[in-house]
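One structure is given below, represented as structure tokens, and several questions about it will come after.
The complex appears here minus one protein chain, its other protein chains still in place.
For clarity, chains are labelled A and B in written order, and residue numbers in each chain start from 1.
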Amino acid sequence: MITSFEDVICSFCGCLCDDLAVEVEDDKVTKVRHSCRLGANKLMGHERIKAPMVRAGEDLKEVSYQEAYDRAAEILLCAKHPLLYGWASTVCEAQKKGILLAEEVGGIIDSTATVCHGPSIMGIEEKGMAGATLGQIKNRADLVIFWGCNPAEAHPRHTLRYSSNVCGRFTADGRGCKNVVVVDVRETKSSKNANKFVLIKPGTDYEVITALRLLVASKDDMVPDEVGGVSKKDLAEVVQVMKASKFGVLFFGLGLTHSRGRSKNIDNALSLVAELNAHTKFVVMPMRGHYNVGGMGQVAAWETGFPMSIDFARGQAYFNPGETAACEVLGHKEVDATLVVAADPASNFPRSIVDNLANMPVIQVDPYQNPTTLLADVVIPSAIAGIEAEGTAYRMDGLALRMKKLVNSPFPSDEEVIGHIIESVRRLKGTVSCNDKEA
Amino acid sequence: MIIRGGIVYDPANGIFGEEMDLCIDNGRIVEDAKGEVIDASGLLVMPGGVDAHSHIAGPKVNTGRIMSPGDSRMGTEPKTAVCRPSTGYTVPNCYAMGYRYARMGYTTAFEAATPIIESRHTHEELEEIPIIDKGALTLFGSNWEVMECVRDKDISKLAAYISWGLRASRGYGVKIVNPGGGEAWGFGSNVKGLYDPVPNFDVTPAEIIRALAQANEMLQLPHSIHLHFNNVGKPGNYTTAIETLELLKDIKPSRMRQIVHVAHMQFSAYGGTSWRDFDSQAPVIADYYNTHNHATMDLGQIIFGNATTMTADAPLEYGNARLLHAKWSNHDIELEESSGVVPLIYGRKMPINAIQWAIGLELALLTKDPWKVLMTTDHPNGGPFVNYPEVIALLMSKAKRAEEIATVHELVTKRTTLPGIEREMDWNDITIMTRAAPARVLGLEDKGHLGPGADADISIYNLKPEEVDPSKDYKLVKNALSLAKYTIKSGQVVSIDGEITATPEGKTYWVDAAVPKADMDRLMIDLKAKFERYYSIKMSNYMVQDAYVTRPMVIKTGEQVSEAVQ
Partner (left out) sequence: MKAIMISGRTLAQGATCESKMSPEFFKATSSLSLSEEDFSSLGLSEGKNVQVSNQFGQVVASARSDKGLSNGLVFMPMGPYANAVIGPDTAGSGTPQFKGVEVEIKPTDMPVLDVRDMFRGMRRAKP
């Protein structure tokens, strides 16, 4: 029997498209419409981890869920300073449990933001952020700038739903009434949609932004003839376009956060946008990658006061990303066990950091196998949030939506898994013996 | 439970400092009870505090946290056997929010402004705040549907939209902030006054305010419209305040309450033409309140030190940030609102801040009827709520005021009347301004008083009102009020001498207002079109679901209302 669902919310990227149509038969997703390739692939599903496993020698052997929870709890209790990492691809309800677990075991909780838009958050801590919801942009923006991001490949429906190729109340002519500027170190599928493409030299974003700020402030004589490989004439043209717009938006991505300058690049970009508001309406938005990395930042902020990289070793919240971020503490061997939920650090961290991760106990909670599974000592398969489990997610502009449950699944949700690990931690605290054991 | 021998202030029931026992059963005040006895002999006993205007939950509060890690670091407290870790001073984390209100003897607090489309977030945070009962006021002042109904003079459809919007946001009442300005800010401008038309919508703020007031009364909502004036924060804006109040005086309330509650009046009591000749017009405002009965206000008192301004008055925040060269966050919300967040510091020696500080106190002291004046700091805009005892001590003691005046910028003496004010409030006044009046203004029948049937929310302070002279012993007053000896919530002791002993979960109030089906049908035609063309999400994903309000307290109004309420 086929069941049809409308207005399904996609659980892949920060666009959180909520117009998907999904058909389900025998608790399997059989058809997905309106989605992009990324969302369709996620919803259609793949071969997944079938049962909890625990490392025995080189191999992983199947165990019951309770054994896996208890083993995970033992690892966390025996660790002096555990890291609880990931969280971006699951729902807020699970993230909340993660924070509680981190408090209980005196560990660090961090999200994938620290290899993604963490620097953006740090920039916001310096300057604040002039933002808006995506619908505001849809209805008003006549200038759309994409800087250091490639929505055509990372956020495929962004331009059709929210930014450059969509019509709204004050943008009834859609793409035709908009100016699109793409700034990048290389031509991409996204730059093909631009009215103006600005090619900059890698690692020069900070200087180019500074030059733009000076031109916005009419301090032209302070700008050299060429900055970051861009001619002053081209830069002046961009500023002219910015000032002439009724509503401009700067979308930026990992080109700014991952390059030389890191959070300073964003700090500078946020200042540029704030200063543009003296001339015209301008907003800015980081292109959040995972569908609920934004949610983890929100939940962490209201529960702990800080958006990421929070250390509970002293029984209170401590935040200093240069010190407490996942890559830092793994890189400097300042943690001795890691719980990974809804993430894949083995793939996404620099190799030498993964080397350290490989040499401590690792617990993985995920529906799917990935390279982190190769390093894990306990593997706990969970239900896929947004398909098999309900919950809350926050879109890249901060809007919260409730993900639907489309199919029944024999797997527990991430929220339930973490909840059970907490129960095991509470039960085993004080009784677990932490001598080195043979696996 | 029995609370024995306290000196009870329950002005709503005509009790002004009587020694009496209070009996609690099943979370309510009752005539007789058995059980645990709390010895409150000679101690000050009041209903639990009710904060009718505070920014405690939602997107702008969280933006405040995210952009101010230094603030979170300021208020860091470790976890205990009972409490989760706390952080924050002007923007506490959710747990600190609940613990700190409870320690102070407050048991109810309402979020002052939630935008409909982002209310899921507001409720996620409200759910996480322990102990206190809460609710949120829903923003309606710049919504496209509101302005279109106003333009078409269609009050019944507007009422349908309010009903639908309250359900969509699980909100308690109608909040209006710089009406029309939120839309103008969508393209970077603002409305300059009551009669300045909103670009692209052909309505004026005056029309919006009147229509919303009429619709509010048509729906018989427990609370009146809750209004943040146009021109807040600008020198000379007291004229806008008076003009707006005059605009509403002929509208009949549907219940025994005000027709309009004015938010943080301090920020709207300014004279002068610029920051240079800026002065206090609090006497004019107070005089108006002394001669009119259709409005109430809350103070929005300034506390020197750190504050975080956060408001749906986005153009005001942009202005603040430019004036102060401060970091600035802005968030415009499709079809509905705008907002801004700017952390700042109020300085004693800053002439403007000193005058602002005096204005809040003047408003309270010069308005004769304390039932019209709620004591707030518009947390955290004027300052964090943990400083309420400071404000109370100032209101009760001329000597304390004189001591403070000596430390602030001297312009206070030239530009305000505060130094010359003799009045000292008493415990009746304070109980009214912090308990009885907020409950009445909001329309919360079981709060703010200690009569039988009331929620057993009680604060007992380590202070003997029959022995202490608040005029002289202001230090003692401030200390005693900062950490209640006992805070009781729904009949359970939650705090003893400033230590949280229990963290029950509070209820969330929201209003379900019925309207005629024909009006709702007409509204849905408009809304369907808006969701198809302009919103970035589907209507089916828009409404706040039950999962986000797990302990609801639903107040029904409209056609479903029984004769008893009328």
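The criterion applied here is as follows: a residue touches a chain if its C-beta (ideal position, glycine included) is under 8 Å from a C-beta of that chain, and two chains touch if they have at least 3 such contacts.
The structure displayed is predicted, hence computed values, not measured ones.
**Student:** Which chains here touch the chain that is missing from view?
**Tutor:** Across the whole assembly, the hidden chain touches A.
**Student:** Kindly state which of the options A:Gly176, A:Pro224 or A:Gly322 is in contact with the chain not pictured.
**Tutor:** A:Gly322
**Student:** With respect to the chain omitted from the figure, which of A:Asn150, A:Asn277, A:Ser382 or A:Ser424 is a touching residue?
**Tutor:** The missing chain is touched by A:Asn150.
**Student:** Which one, A:Ile75, A:Cys92, A:Met296 or A:Val341, makes contact with the chain that was left out?
**Tutor:** Within the whole complex, the residue contacting the unshown chain is A:Ile75.
**Student:** Since one chain has been left out of the picture, which residues of chain A touch it in the full complex?
**Tutor:** These residues touch the chain not displayed: 12-13, 37-38, 41-42, 45-47, 55, 75, 114-116, 118-119, 122, 150, 152-154, 156, 185-188, 191, 199, 202-203, 254-255, 257-260, 262-263, 289, 309, 321-322, 324-328, 331, 337, 344, 346-355, 358-362, 368-371, 373-375, 377, 436-439.
The rule is short, and it goes like this: only the chains that are shown with their structure count from here on.
**Student:** State, to the nearest whole Å, the distance from the C-alpha centre of chain A to the C-alpha centre of chain B.
**Tutor:** Chain A and chain B have C-alpha centres separated by 35 Å.
**Student:** So in the complex, the part of chain A that touches chain B is made up of which residues?
**Tutor:** 6-7, 9, 18-19, 92, 100, 103, 121, 124-136, 138-140, 161-162, 168-170, 246-247, 274, 277-278, 280-281, 283, 297-299, 301-307, 312, 314-319, 390, 392, 394, 398-402
**Student:** Considering the complex alone, what residue numbers of chain B touch chain A?
**Tutor:** Listed in rising order, the residues of chain B that touch chain A are 57, 59, 61-63, 65-69, 71-73, 75-79, 84-88, 91-95, 117-118, 120-121, 124-125, 128, 186-188, 200, 318, 321-322, 327-335, 341-342, 533-538, 540-541, 545, 547.
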